[in-house]
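What follows is a structure written as structure tokens; I'll ask about it next.
Here the complex is missing one protein chain, while the rest keep their positions.
Should a chain be cited, it is by its letter among A, B and C, assigned in written order, with residues numbered from 1 in that chain.
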Amino acid sequence: MSSRIDVSIEHKHAPAPDGKRHPNTCPSCSSHYRDDELDSALWVCSQCGHHFPMRARARIAHLTDDGTFAEADADVRSEDPLDFFDLRPYSERLAEAELATGLGEAIVTGAATIGGHACELAVMDFAFMGGSMGSVVGEKFSRACDSAAERGAPLVSVSASGGARMQEGILALMQLPKTVCAIADLHDAGGSMISVLAHPTTGGVLASFASLGDVLLAEPGALMSFAGPRVVQQTTRERLPEDFGLAESNLRHGHVDAVVPRPELPDTIAKLLGLFGNAR
Amino acid sequence: MSSRIDVSIEHKHAPAPDGKRHPNTCPSCSSHYRDDELDSALWVCSQCGHHFPMRARARIAHLTDDGTFAEADADVRSEDPLDFFDLRPYSERLAEAELATGLGEAIVTGAATIGGHACELAVMDFAFMGGSMGSVVGEKFSRACDSAAERGAPLVSVSASGGARMQEGILALMQLPKTVCAIADLHDAGGSMISVLAHPTTGGVLASFASLGDVLLAEPGALMSFAGPRVVQQTTRERLPEDFGLAESNLRHGHVDAVVPRPELPDTIAKLLGLFGNAR
Amino acid sequence: MPGEAELRLRERLTKLRQMRLLGGANLQGELERLQRQLDRIAAEPTDEEIWRSVELARHQDRPYTLDYVHRLLDDWFELRGDRARADDAALVTGLGRIDGRTVALVGQQKGRDIKERTKRNFGMAYPEGYRKAMRVMELADRHGFPLVSLVDTPGAYPGVAAEQHGQGGAIAHSQATMARLGVPTVACVIGEGGSGGAIALAVADRVLMQENAIYSVISPEGCAAILWRDASQARRAAAAFKPDAPHCLELGVIDAIVPEPPAGAHVDHDEAARLLGESLREALDELEGIPGDELRRRRRAKFRALGVFV
Partner (left out) sequence: MPGEAELRLRERLTKLRQMRLLGGANLQGELERLQRQLDRIAAEPTDEEIWRSVELARHQDRPYTLDYVHRLLDDWFELRGDRARADDAALVTGLGRIDGRTVALVGQQKGRDIKERTKRNFGMAYPEGYRKAMRVMELADRHGFPLVSLVDTPGAYPGVAAEQHGQGGAIAHSQATMARLGVPTVACVIGEGGSGGAIALAVADRVLMQENAIYSVISPEGCAAILWRDASQARRAAAAFKPDAPHCLELGVIDAIVPEPPAGAHVDHDEAARLLGESLREALDELEGIPGDELRRRRRAKFRALGVFV
């Protein structure tokens, strides 16, 4: 059933347990890079243009004008409403993710300027439990909508998520309508939203806020699908197209406005902020 | 170019000049009928169910409760703004159509009840210049919208048209936005509209009011296409599907709510009038 | 029963009463059913009870959307098509009357026999289905018709064409459409409330759930496949993420539980429909007369309050 896809991405993209594959090997052309090389290249392969996942703080540093980012709600943390236990308790997974990523949750929010234009930011981090959306992601995103509305600044979101966070059960599903309602309030207040879809944006995040920007930009090669390729394959036994669910396919099928290489994102977003900032 | 289709239907469906084909031969199963036989059968072939074109007054008699129809704007007549002359002057064609059909134009409008529910009616007649839409069709339809809004009664339209009336040039095209704006005013006044699409509803009428009902009902076998089959064939050289543009194909493709055999139309419309008549 | 569990029970009962638990049941003359439900909810549902809900929610004899439509709505008229590409039979929409009042209805429809199941894609809609639903929601809004939504789907269809046609975006926009409506909206999960495919139709002023329905972010099999790489661990997964009605009520995700006949809705469609009808009527009555702006404000505030964090 399709619902299973919401979290499968997290596991698919995690490094194999035995660590065979070096995390900085380009999956597209097999070039090898040190962290610092990739970091200075915005985590884009200089050989083939493959976009590696980019961590939230690096993303923010890249997108925003130096020193303008003021983080909000950094101290909001998940609870474990279901006492969820699979191989380990959910609370243990959370603590581990925080230790591993240095982030309290899979989203970082706050105010900044981009190319001199004020905006509110909501940037996801796939490294935190596969960017899955639980109560905290929903809450922080919603507060970012409110803050954008209050400040009269557009909201810029960057999504990277395997979908809803299974460990919070039905409450994770409720983050879909929660973020949708927050955007509805933002729109009613005359606000606007630019949504950037990074690899991967799937499941519940694609099926909620990431799809509701006034403008949708995708990074090259980003998977944007509701159901993951594996689930589609297993459910339908169809042969999948080569570019199934990728940004380029989504552009062709009318679901995003542009595929924008990472180095061009700050200028593109700045231009859009300018356009949305001067309505009557 | 696609624009040519607007009027081609008129010619396609006119009897051949030499009168070879008896007009009351069923084109589907070749059964023969006298006028009075067809009339008592609602102009539906009793052998195969083929729906013959139905004249506007017969249509109104069939749909409405006896004696409730009060015609409006019967005296509105076309002008000839372009002094249009092809094989004959437009004004001559108009006079001829009126003599042949007993109608002043290709649409009859007025108030009535159907199954006891008050409504406004706008019924087209294909026999009047192929049901083409010129200034008078646009004007009478628009007035029917206003009358429906004023009376708080839903509008029921029955379309049968080859499209815009070439002989009125660009003013014929303007009847599209004119009727669209009239429906917008009706909707803003809280009114509703049920659109019945009879054979054929093509070109400018499909591309304006006929598609804008709150509910769309089509008669079996009715052609509903923007471009006629011949134009599509000539332009694209594609092989057309067997049921190209027919009501049944449109139902499958999501463009109408139901295909309703003619004998069932009064009850179906009455039910819908009941549903739309009791909103808060 | 140990003291702590009793305390928890009492707390929950208080909470449930505040939340208009069993709002669907007419308290006069329904005390017996109420008692039975309270008994059921009294104890933390066991893993077995949760799994029983999963089985009943998917029971092949369980009433589907159209079974309720034909029992509860007068003058039903089905509205078909997305006005763009298709008519998705996995999701039915239409107009009908409840107590003389016109309502618009949307809901997934599974099939009863194999032929209908194929036609209706087992209740798994394509984006076309959600676009049809949005069209009908907007029609309801334009005419002031309350919207009733019956949720019963394993999930939105996961296929190549469905993705190409924008499944994720369609689910997002369907929710956004519901968030904008200025008419009363009532949703009820009547079987499987499967993930995004379910929430697309459930951003409502009142969200109800039948006693044996389930509502979840993932299917038990999907969850098990991920956690234990073994779909047969579905029962264990269900116990972990708790998709049953009492837990959904406890978490504030639904507003009330709709009672079913004692052995389940599948044994008595007429009685199940009668009980559902009472709940729908009560919810519609409560919402009647509230201005559109206020409905929207409360609806959004309700969903924006969902979540647990510190």
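We take it that a residue touches a chain if its C-beta (ideal position, glycine included) is under 8 Å from a C-beta of that chain, and two chains touch if they have at least 3 such contacts.
Everything numeric in this text was worked out from a predicted model, so none of it was measured.
Of the listed positions B:Ala106, B:Ala122 or B:Val232, the one in contact with the omitted chain in the full complex is B:Val232. If you put the hidden chain back, the residue from C:Pro127, C:Pro184, C:Pro220 or C:Pro246 that touches it is C:Pro127. Within the set C:Ala84, C:Val267, C:Ile290 or C:Val308, the residue that contacts the chain not displayed is C:Ala84. The chain omitted from view is touched by exactly one of B:Gly191, B:Gly204, B:Gly221 or B:Gly274, namely B:Gly204. Against the chain not shown here, chain C presents residues 83-85, 127, 131, 164-166, 169-170, 173.
By the touch definition given at the top, chain A reaches the unshown chain through residues 187, 190, 192, 214-215, 251-258, 268, 271-272, 274-276, 278-280. Listed for chain B, the residues touching the missing chain in the whole complex are 1-8, 11, 76-79, 81-82, 84-87, 134-136, 138-139, 142, 164-178, 180-185, 202-204, 206-212, 224-227, 231-232, 235-236, 238, 240-241, 244-245, 249, 253-255.
By definition in this document, only the chains that are shown with their structure count from here on.
Among the pairs B-C and A-C, the greater number of C-beta contacts is found at A-C.
Chain A and chain B have Cα centroids separated by 52 Å. For the pair chain A and chain C, the distance between mean C-alpha positions equals 29 Å. Of all residues in chain B, none touches two or more other chains.
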